[in-house]
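Just below is one structure, and these are the notes that go with it.
The other protein chains are all here in position, but one chain of the complex has been omitted.
Chain nomenclature is as follows: A and B, assigned in order of appearance, with residue numbering initiated at 1 for each chain independently.
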Amino acid sequence: MDDVEKAGVGRNQAPGEGQDRSRPVLELRGIVKRFPGVLANDHISLKLYPGEILALLGENGAGKTTLMNILYGLLPPDEGTVMVRGEPVRFSSPADAIEKGIGMVHQHFMLVPVMTVAENVMLGEEKVHHRFFLDRAGVSEAIRKISERYGLAVDPQAYVQDLPVGIQQRVEIIKLLYRQADILILDEPTAALTPQEVHELFGILKGLAAAGHSLIFITHKLKEALELADRIVVLRRGQVVGETEAARADEATLARMMVGRDVELVVQKPVARPGEPVLTVEDLWVEGEHGEPAVRGVSLEVRSGEIVGIAGVQGNGQTEFMEALVGLRPSRAGRVMLLGRPVTGLSPRQVLEAGVGYIPEDRQRDGLILPFAIEDNLVLDTYYHPPLSRRGWLDRRAIRQRAEKLAQAFDIRTASLGLPVRTLSGGNQQKVIVARELSRSIRLILALQPTRGLDVGSIEYIHQRIVEAREAGAGVLFVSTELDEILALSDRIVVFYRGRIVGTLEAAAADREQLGLLMAGATGTGGVAA
Amino acid sequence: MSLPAWADQGERVEPRPFARAPTRGSRPPAPVVVSFLVILVIVLGFLRTSPGGEALFGLAGSGGAELVVLGPLSVPVNPALYGFFLLTAVMGLAYAGGRLEAGGLVLGVAFLSLVGAFLVWATAGQSLNLMGMLQATLVRAVPILLAALSGVMCERSGVVNIAIEGMMLGAAFTGVVAASATGNLLVGLVGAVATGALLALVHAVLSIGYRVDQIVSGTVINIFATGVTSYLSARFLQHMAWLNASGTFPDVVVPGLSRLPLIGPLLFRGNFFFYLAIALVAGLHVLLFRTRFGLRVRAVGEHPRAADTLGVNVWRIRYVSVILGGMIAGLGGAYFTLGSVGRFDELMTAGRGFIGLAAMIFGKWTPAGAFGASLLFGFADSLQTKLQILGTPIPPEFLLMAPYVATIIVVSGIVGRATPPAADGQPYEKG
Partner (left out) sequence: MTGEPEPGARAGGSGTGDGGRVGVGWLATATTRGAVPVLAVLTGLVLGAVIIIVTDQDVIEAWGKIGSQPLALPAAAWASVRDAYRALFAGALGSPYALSESLVTATPYIFAGLAVGLGFRAGLFNIGAEGQLFIGALASVWVGYAITGLPVCVHLPLAVLAGALAGAVWAAIPGYLKARTGAHEVVNTIMLNYVAFRLSDWLINGPMKRPGWVPITPEVQPTAYLPRLFGDPLRLHAGFLLALAMAVAVYWLLFRSVLGFELRSVGANPRAARVAGINVGRTMVVAMAMSGALAGLAGTSQVLGVDHWLGQGFSAGYGFDSIALALLGKSHPAGVVAAALLFGVLRSGATRMQSAAGIPIDIITIIQALVIAFVAADALIRGLFRLRREEQVPAEMFTRGWGG
């Protein structure tokens, strides 16, 4: 076990103090990391100076997270050196990185939900009395001090699972400060926050930088990089492709650097011509994972030929709502009508059969059977229909033919359709799901985060297919936490907050500010309350 | 920056029931209703077949060493049965009428009534040594409790251990051989604990080191322990009987207190391993919830990645936890030979390791909960031995099924649901 005495009070020197602002506190030289088939980091070099906020900008899959995991000791580099305060270091575990004053807030929070804030903060650097016993009071006191100093209010005795996401993020930051970290890495820290919470977070981060901490801010969002950072380094396909002062950069240039070509920031789509309603939801109530009311009386209508986007911060009932619509989750009250037919209480198969295409949130967990062949995944919800099977027996040749047709139509690139689907890239995996769902005869598409974690090329492709389905007369209801996607793809936008619809807007008339306010629960700001 | 008021933490999102939400007819859960009705019908059946008269329940410890020797308690059978029936019915009506929230409580009371009614019915016109039965409950709970504690230790760190049965079997064997060979029971105890630790090390190496599925790894150890103990027993113990006669630890008798009526024979005079197990319950609770090591164990069992990112060595914590769990299982194994019969028989653990796992689940992965659950199983176990003496019309084989059926009911969550550690059963891989 680690030495306890240094917990919380070890390196007493205030961060940044007595440091030369022109000497990098952290330097990466020629970092290379290979994974089977991928060169994740290709000779990356960069410097971080004391008291600065450096944004590491890049698309999904550009190698940002891999680089930071190397820096934090979670992965060993294949080549290259990491220098901290001018000395080369080799980290074999996060403990070594923490020892050197490096702290990281991970994209997915590293908090134990069933433990208290104090327990989470002290884990790994526990304060103890009598050598073995936890000193909870001492830790709570330390947390209070940090809270006061940096404006990070949180109750040390609260259980993490009871805290909203924004507060959980504060706990993550407190964890680093408790360890006296002065190099802070934040990996996509805004993903689950409302615009207001993002604003608040940025204030805190700027305060930390002003106090002498050095920050690396990893993001794929141009606007956030521009707003927060002093300096921006752009990664593409594992390489550093550009570096600029934030003050001298603009969105278009950065976007071109990031993607390697001009980017269409809007989805090209003809004006919507909504037809008859395909989906009508009346006063739907749904329970969440722990029996709490996750969806509280939602009413909604989707017409054929229109795309309705559900905006909202993650965890406001969107997932539960969509799952209830397909029959994956029972509803407690309310009515769902599909093409005028009630579908409440039907099984997922019955709902899918009634003409629904469903794109789940987590493709690897819910959408695909990774060890199964690509062709089997392409028929995962149609295998029981002729000609794919007859009288209970599969026709492998018919399945192969269907798969070949879909692979061609949806541009799924693979050496063989008999390979396990896990061998495909994320974009191609998502295309398998999209191909499977859109190729059935459907009247309604329900899609959860259809482009999450994909590169720009795949995102554009999937958006295009969804628009095509709309043009063919399907209604589309999709959930996204990315405001850009909501604004680009939707014809109409509804905003979810705490299981309710707090606003409905025509996409053409919507603006970011207004959406941001609604997502944070503000009502009556122009949106038509549903 | 000034510190905002503590209230500025955002509103807490606490799970709360659908207080005002419209509901699709809130019916009580079907398993509760069915179990409840079944119990009611059975109690009614007792009433219909009751021979009436009185039932005598002995309350004195064996040997009558108490200061005041209590005479047997005489219970009029039919009035008692009516009482139990009414109690159950009233609880059920209150629950159905929405007066009681907890289905678990209702079922618990109904279940106790069932047991009480059954005892009175079976004892009608005879006498039953209730004190003896309660003492037997405590003793029979011991191996189940130790198995459950072993499970708690392992699973809190995220490693499922179905090998407890095999660890206990192996430990029972080495315990008796070591004690017989040296003539020292303590050496036997150490040998048993070491055996548990060694088999646990194998489980750890396979499931943590080689990332073999934890159930498969546990099964390997169970089969291995069965094979080795049977093989060695057949090869050596059968013609070297002196290696298989260790004697047992003497009962612990607390001077003075053991002479109190009722609680004296029950709590202050008993099996050495019972007190050992009680001490372990307290010790494990402190270890898990009050110490640095315990915090790390729990964190590793819930969210190993989070622990890893804070520099906690997930593998080391899991290795240590599994081996500690194996040592506890070793103590449990020692009970079978050194604490009970002083001799090894093939397959003598008879599924107690698995029942212990059920007790762990029922006890919600806490030492204290495991203790309570073990008492329940111990009671089911002691019930069947005592009832065979009474000669009820129920065949003894059916009474012997009781602990196993009880386990199925518990594991199936008909009685209360529990959440295991979030990372229970998942191998941890970096990167």
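Points to keep in mind about this one:
Assume a residue touches a chain if its C-beta (ideal position, glycine included) is under 8 Å from a C-beta of that chain, and two chains touch if they have at least 3 such contacts.
This one's a predicted model, so the numbers in the text were calculated from it and none came from an experiment.
Across the entire complex, the residue among A:275, A:418 or A:457 in touch with the chain not shown is A:418. Residue-wise, the contact with the chain that is not shown comes from B:219, picked out of B:78, B:184 or B:219. For the chain missing from the display, the contacting residue among A:273, A:349 or A:512 is A:349, taking the whole complex into account. Summary of contacts with the chain left out: across B:69, B:94, B:279 or B:405, the touching residue is B:405. Seen from chain B, the chain kept out of the figure touches residues 31, 160, 162, 206, 210-217, 219-224, 226-228, 230-232, 234-236, 302, 350-351, 354, 357-358, 361, 395, 397-398, 400-401, 404-405, 407-408, 411-414, 417-427.
Residues of chain A in contact with the chain left out of this view: 289, 326, 328, 347-349, 352-353, 358, 360, 364-373, 375-376, 380-381, 383-384, 389, 392-394, 396, 418-420.
We take it that only the chains that are shown with their structure count from here on.
For this pair, chain A with chain B, the centres built from the Cα atoms lie 43 Å apart. On the side of chain A, the complex with chain B involves touching residues 1-2, 4, 69, 72, 74-75, 93-96, 98-99, 104, 106, 110-115, 119-120, 122-126, 128, 132-134, 147-148, 150-151, 153-155, 158, 162-164, 166-167, 175, 207, 283, 285, 287-288, 290-293, 296-297, 331-333. Touching chain A in their complex are the following residues of chain B: 1-6, 8-18, 21-24, 290-293, 295-296, 298-299, 302-303, 305-313, 422, 430-431.
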